[in-house]
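Up next, chain A:
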Amino acid sequence: MDLNILWYLVPSVVMFAAGVYGFVTRKNMIAMLVSLELILNSADLNFVIFNRFLFPDSMEGMVFSLFAIAIAAAETAVAIAIIINIYRAIGSTDIVETNKMKH
Partner candidate 1 sequence: MFGNILIWFVIIPVLMMAGLGLCRNSSMAAIRTVMVVGSTILLALAIWLCVDFLALRAAGNDAEMLFTGSWMWYAPLNIHLAVGVDGISVLMLMLSAIIVFAGTFASWKINPLPKNFFLWFALLSTGVFGFFISIDMFTMFMFYEVALIPMYLLIGVWGTGRKEYSAMKLTLMLMGGSAFLMLGLLGIYWHSAPEGGELTWNILEIAKNNAVDPSWQNLLFCFTFVGFGVLGAMFPFHTWSPDGHACAPTAVSMLHAGVLMKLGGYGCFRIAIYLLPAAANELAWIFIILTGISVVYGAFSACVQTDLKYINAYSSVSHCGMVLFALLMLNTTAMTGAILQMLSHGLMTALFFALIGMIYGRTHTRDIRQMGGLMQIMPYLGVCYMIAGFASLGLPGLSGFVAEMTIFFGAWEDSDLFHRVFVIAATCSIVITAVYILRVVGKLLLGKVQDEHHWQLTDATWFERLSTVTLIACIAGIGFFPNWINETIQHSFLPIVQAIQNAI
Partner candidate 2 sequence: MGVTLPILILALPFFMFLLLGIGGVKMSRKVAGILGILGMGTTMTLAYIVAFTYFFSGDPAFILDGVRQQFQVFDVTWLAFTEKLVVKIGFLLDPICAMMLVVITTISFMVHLYSWGYMEGERGFQRYYAFLSLFTFSMLGLVVATNIFQMYIFWELVGVSSFLLIGFFYRLPSAVSASKKAFIVTRFADLGFLLGILTLTYFTDTFNFVDMTSNPMNVLAETGGATFMGASVLTWAMVLIFTGGMGKSAMLPLHIWLPDAMEGPTPVSALIHAATMVVAGVYLVARMFPVYCVVDASMTFVTVVGAITAFYAAVVACTQIDIKRVLAFSTISQIAFMMVSLGVASTGGVGDGHHYTGLGYMAGMFHLFTHAMFKALLFLGAGALIHAVHSNDYTKMGGLRKYMPITHWTFLIGCLAIAGIPPFSGFFSKDEMLAAMFNNNWIWGAWMTMVAGLTAFYMFRLYYLIFWWEENPDYAHHKPHDAPWQMSVPLIFLAAVSCVAGFIPFGELVTWNGAPYHIHLEAPVACTSIIVALAAIALATKMYMKKNDLPTKFKNALPGLWTAAHRRFYWDEIYLFITHKIIFGCISKPIAWFDRHVIDATMDGFAKVTQKVSFAIRGMQSGNVQAYVLWYFFGALALAFITWICLL
C-alpha cells in the first residue's frame, strides 16, 4: 500500500473540520480553546506534510511548525490566563456570558 499524500491530508482536514465545528458550536471557552488547538495542529500538520512531500530537500516547513507550536503554547497560556480571570470575575467560562463586559 502506497502511502501517498492523501493519507496524511485527510486526517488533517478531519482535524481541521472538527476544530472549526468545535470552535463555532461550543459555549465553553476552554472547549473553544481546545478546538482552536485542533485547528492549529492541523495547520502544523499540513506544513510538515507539504514540506515532506513537495520540497523534501528543504526544512522550512518543519521549522515553521516548531515555531507555530511554540507560539501556540504561549498563546494558550495567555488565553488560559484570560479565561481564568474571566472565571474569577463572572464565575463562568461561558462565552455568552462574557458580553457582560460591555456593561
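Keep in mind how these were chosen: all candidates are chains of the complex that A comes from, given by their letters.
Methods note: a contact is a pair of C-beta atoms (placed from the backbone, for glycine too) under 8 Å apart; a residue touches a chain by one contact, two chains touch by 3 or more; residues count from 1.
Being a predicted model, the structure only gives us computed values, none of them experimental.
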| item | value |
| --- | --- |
| Candidate number, among 1 or 2, whose chain touches chain A in this complex | 2 |
| Chain A residues within the candidate 2 interface of the complex | 20, 23-25, 32, 95, 99 |
